[in-house]
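Yeah, one chain of the complex is gone here, protein chain that is, but the others are all in their spots.
Our next item is chain A:
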Amino acid sequence: MNSKGKKNYWLITIATWLLIFVAWQIATSFRMVPEILLPSPEKVVSTFVKLSEYGYNGIPLWQHFLITMARLLSAVFLAIVTAIPLGLISGRIKIVYSIFDSIIQFIRPIPPLAYYTILILWVGIGETSKVVLLYLAAFAPIYLACISGVNRVKDDYIKSAESLGASSKQVFFHVIFPSALPDIFTGIRTAVGMAYTTVVAAEMVAATYGIGWMIINASKYLKSDVMFVGIIILGITGVVLDQILKYIERKIVFWSGR
C-alpha cells in the first residue's frame, strides 16, 4: 500500500468507528434500545472508571485483566515451545508426522468446551485446567503452520545447502527453520486468536477472577455496562496483541514476501 492508500485506509477506518460510536450514541440517547440491552457510551465509560477505582467483586479491574493475560500468554508460550519443534520435526520426518498428525487432527475441530469438564476432572479446578484448555486451542495452529512451513521450503534451498557442505542438522537449523519462520509466525498469530476466543470459555467454569469471568458473572445479573467494559477491553487487547505480533514478525521475518 502506498502512502496515499495508507492515509485513505486510516481515514476510512476512523470514519467507520466514528459512525459506530455515533449510531450507538443516537440509539441510546433516543432510547431506541432498552438500556439493559445496550447501555449508553457514557454509562460504559463511567462503569469503566468505577471498576478501575473499586474493582469488580472486590478484585481490582487490572487484576482481572492481568490474570486473563497471564492465562493466555502462558498457554501460548507453552504452545510455541512445544508445537514449533514438534511441527518442524513432523514436517521433516514422516514417522513422527504419522504418529502426531492424526491425534492433532482429531482434537483440532472439537470445541474446547466439549472437553473442558474432562480436563477439570483430570487436572483439577485451578489454573492448570484453564491454561491446558487454552494451550490445546493454541497448539494445533502452530503445529500445522510448522508442517506447512517445512513442506514449502524450496527444494533448491536444501540442495544448495547440501552442496555447500551442510550436514542434515545444519540444513535443519540454518535452512529449514528460518525458511519456515513466516509460516510459523502466521501460526502463532492464529494461535493467539484461537486461545483468545477460548479464554472466556476457560473462565466460565470454576473461576473467580479474570475478564472472561467478569463478563459471565455480570451477565448473570444483567449488568450489561460491565459486560460491555469487559468486551471492549478484550477487543482492544486483542487488536493490540495482534499488532505487537505483527511488529515482531516484521522485525524478525523481514524478508517475507520479498
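Methods note: contacts are C-beta pairs under 8 Å (C-beta built on N, C-alpha and C of every residue); 3 or more make two chains touch, one makes a residue touch a chain; residues count from 1.
Heads up, the rule we're going with is that contacts and distances are computed from a predicted model.
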| item | value |
| --- | --- |
| Candidate names "Phenylacetate-CoA oxygenase subunit PaaB", "ABC transporter ATP-binding protein", "PEP-utilising enzyme mobile domain-containing protein" or "Na(+)-translocating NADH-quinone reductase subunit C"; UniProt protein name, chain not shown | "ABC transporter ATP-binding protein" |
| Full-complex contact with the absent chain, from A:Leu164, A:Leu222 or A:Ile236 | A:Leu164 |
| Touching the absent chain when the full complex is considered, from A:Lys6, A:Arg31, A:Lys94 or A:Lys154 | A:Lys154 |
| Touching residues on chain A - with respect to the absent chain | 154, 156-157, 159-167, 170, 174-175, 178-179, 181, 253-255, 258 |
